[in-house]
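One protein chain is absent from this view; the other protein chains keep their places.
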Amino acid sequence: MPYIPHTSQEIAEMLSVIGVDSIEQLFNEIPPELRSDGLDKIPSSRSEMQVQRLLTEKSMQDGTPLCFAGGGAYEHHIPAAIWEIATRGEFYSAYTPYQAEASQGTLQVIYEFQTMIASLTGMDVSNASLYDGASGLGEAVLMSVRANRKAKSKRILMPATVSSVYRQVVETIVKHQDITLDIIDFDRTNGTIDICKLKQQSEPFVALVIPQPNYFGCMEDVHSLTDWAHEQGAMVIGLVNPVALALLEAPGNWGTQGVDIAVGEAQPLGIPLSSGGPYIGFMACKQKLVRQLPGRIVGRTVDLEGKSGFSLTLQAREQHIRRSKATSNICTNQGLMATTTTLYLAFMGRDGLQKVAASCVQNTQALIELLKTSPGISFPFGTSVFHEFVITLPADVEQVIEAMAEEDIVAGINIFQYYAQDGLENALLICVTETKSTEDMAFFADTLNKVINDLTGGAQ
Amino acid sequence: MSDIPQELKYTKSHEWVRVEEDGTLTVGITEHAQGLLGDMVFVELPEVGESYEAGQDCAVVESVKAASDIYCPVEGEVVEVNEELEDAPEQINVNAYHEGWIFRINPSNPDDVDNLMNADDYTALVEAEEH
Partner (left out) sequence: MTQLNEAVIEDKLIFEASDFTRKSSSLAPDIDVDTVAKSLPEHLLRKSDLQLPQVGELQVVRHYTSLSQKNFSIDTHFYPLGSCTMKYNPRACNTLAQLPGFAGRHPMAHSSMSQGIMSCLYDLQNMLMEATGMKQVSLTPMAGAQGEFAGVAMIRAYHDHNKDDARTEIIVPDAAHGTNPATAVMCGYKVKELSTNDQGDVDIEALKAMIGPQTAGIMLTNPSTLGVFERKIKQIADMIHEVGGLLYYDGANLNAILGKVKPGDMGFDVIHMNLHKTFSTPHGGGGPGAGPVGVSGRLQPFLPVPMVALKDGQYYWLTEDELSLSIGHLSAWMGNAGILLRAYIYALLLGREGMQRVAEFATLNANYLLQRFADAGFEIAFPERRASHEFILTLRKEAKQYGTNAMDFAKRLLDYGFHAPTTYFPLLVPECFLMEPTETEAKTDLDGFVKAMELILEEAKESPEVLKQAPYTLPVRRLDDVKAARELDLNYYQSHAE
């Protein structure tokens, strides 16, 4: 029997201690009419060798395509040592560090994680992780409303330059709290928040969300946006890509005061794409908001001999103590991903992260140069971007993506599906990271030209 | 049995109330309550000028293992809060009835305080809870 070590001798001894004749008798408090042993639709047990063969086949079934998609999930090089260490049993199979003395490894890693996230975002304090960037943004919105309990408004200004998938998730999470998400339009010429439309907002609002870089890969004018929102008496939530922060100003330093809450997706820091998860949301804030921060937090303290150590702290905010008045219902978070993120940042260091970011920028510009010569392709928002950019195609974007898939390329993300009302017909969002070689980019450009040529019958 | 001063009034939710000479009411949590909660680590004070109904939660005291709402004992407006607790929440543990006071209110109706428990009733309540 898989993973059950009992011998028949032991089973007999145990039953005799309990004073029953059979294991079946142990279930005698369950009303018989409810009993059902039927698991007919579940296949019979398989050996590890059989399962390995099956899963290997399934993993290879779709090949290993060249990936140019981003949009919130990014392919970066993952140092080999990271997962070797993260999957050590002592990290992998430990529980939440409630017994601090028996969990100093995990606790110190989280303390280091918090420090690294705070440093990266330029904020005072960070929590120990949230599920992912999208749900993290939902938590940030709830937090901003919580921190402004006295405000009459529960209105959040949410730019259309925030990923539409993220906006959907936020909507799901906050919709029962009477919070309004007002979408702020974007400037059609440069793909950033439409400042004129933003400044027309006359009703009070609780917070403005500012993405950097935004969903289109464009860079928002974060300093003036932050100052403007603060002048309106509102808070600012910075939604940031952690790799970009190696080169772009940290949200803690946007404008004269910095944002109030910084949130984002840390998947780019050492976590595989893995069809969308497990990833890890990070959240950091100003010191004065620390008691509104959701999720676990680790603090440094001393033991009874005065030696430095770590433990979970501020737990009275959390559901297991505060129950219906907790800051969030979150319990299990993305602990192992916090470990991998910490490992990634430790291995890369300041210089390494800057180089990764710079390489992304350089490669992105290199592909843009190649595509500039492609007939029929245009750049609706220009080319001043970080590591993603939007092109519009002279052919049906979905057909292009499918044809590129035939050539083993993930061409990017069809964003026409999200921005159909905004004139972004046949728009494709493309991402280039440090993982792409000159040959990869040339192959992408050539294939795209060929596909467009085929689809348009050579009209381009 | 913990200290329950005769001259104070009490609530079922373990607040104590002292009627001051100027008619305002000083509010804190009882010796018994602080003992149950343990070492205080944070106090969230109400805002001066804010009005609360009787029984409305208006402050939070937080220990390592618990967070507990403080309820306004009678309807009134907060006129002063004990800002020292922000830096020294342990005052509640050290001296719940004096340095550990939490806020002062101006009651809408001064007679409301008569509806609160006296020391004997509160003693009985605590004894009942301990059984």
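Every chain is named by a letter (A and B) in the order it is written, and numbering of its residues begins at 1.
In this text, a contact is a pair of C-beta atoms (placed from the backbone, for glycine too) under 8 Å apart; a residue touches a chain by one contact, two chains touch by 3 or more.
What you see is a predicted model; the values in this text were computed from it and never measured.
Trainee: Which residue from A:T172, A:T189 or A:T438 sits in contact with the chain not drawn here?
Mentor: A:T172
Trainee: Would you write out the residues of chain B that touch the absent chain, in ascending order?
Mentor: Residues in contact with the chain left out: 39, 41-42, 62, 64-65, 89-90.
Keep in mind that, in the parts below, only the chains that are shown with their structure count from here on.
Trainee: When the C-alpha atoms of chain A and chain B are each averaged to a single point, how far apart are the two points in Å?
Mentor: The answer is 44 Å.
Trainee: Could you list, by residue number, the parts of chain A that touch chain B in their complex?
Mentor: By the definition above, chain A touches chain B via 150, 291, 315-317, 321-322, 325.
Trainee: Inside the complex, what are the residues of chain B that reach chain A?
Mentor: Interface residues on chain B, with respect to chain A: 41-42, 44, 47, 62-67, 69.
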